[in-house]
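Submitted below is the structure of interest, expressed as structure tokens.
One protein chain is absent from this view; the other protein chains keep their places.
This part shows chain A:
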């Protein structure tokens, strides 16, 4: 996978401009959904007393994740370099199995569909899917 075309990058940037005001809500919902729909992901958060969807820890983590997504949008022309330190974090400290990036990406897409049904057209969907896959790849860079 996947080189982002000019069209992909423009589509992602335009869509992000429309939705980034709701980044916190998107992030919170995506993380909450992930924990419910893919319970195995809860294993990474055993240090949270409260893993329920509306818990402060889940909401805060959603904010963190979307800040990362926003950073990726800003660095869309060189994700590998732009996300290098985040990759080190995920590789050496967090050690998240990269399969989970796909899971969270899917949840982000579902949230986009529920919150922005008219803007999240098939064209936006394909560009955003490619973008999130590229972000996942950049995050996996330092793993081995």
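In this text, contacts are C-beta pairs under 8 Å (C-beta built on N, C-alpha and C of every residue); 3 or more make two chains touch, one makes a residue touch a chain; residues count from 1.
What we mean here is this: contacts and distances are computed from a predicted model.
Going by its UniProt record, the hidden chain of the complex is named "Hemoglobin subunit beta-like" among "Hemoglobin subunit beta-like", "AP-4 complex subunit sigma-1", "Thioredoxin reductase" or "Aspartate aminotransferase". Set against the missing chain, the residues A:16, A:101 or A:120 yield one that touches it, A:120. Considering the complete assembly, chain A touches the hidden chain via residues 29, 32-33, 35-37, 53, 106, 109-110, 113-115, 117, 120-123, 125-126, 129.
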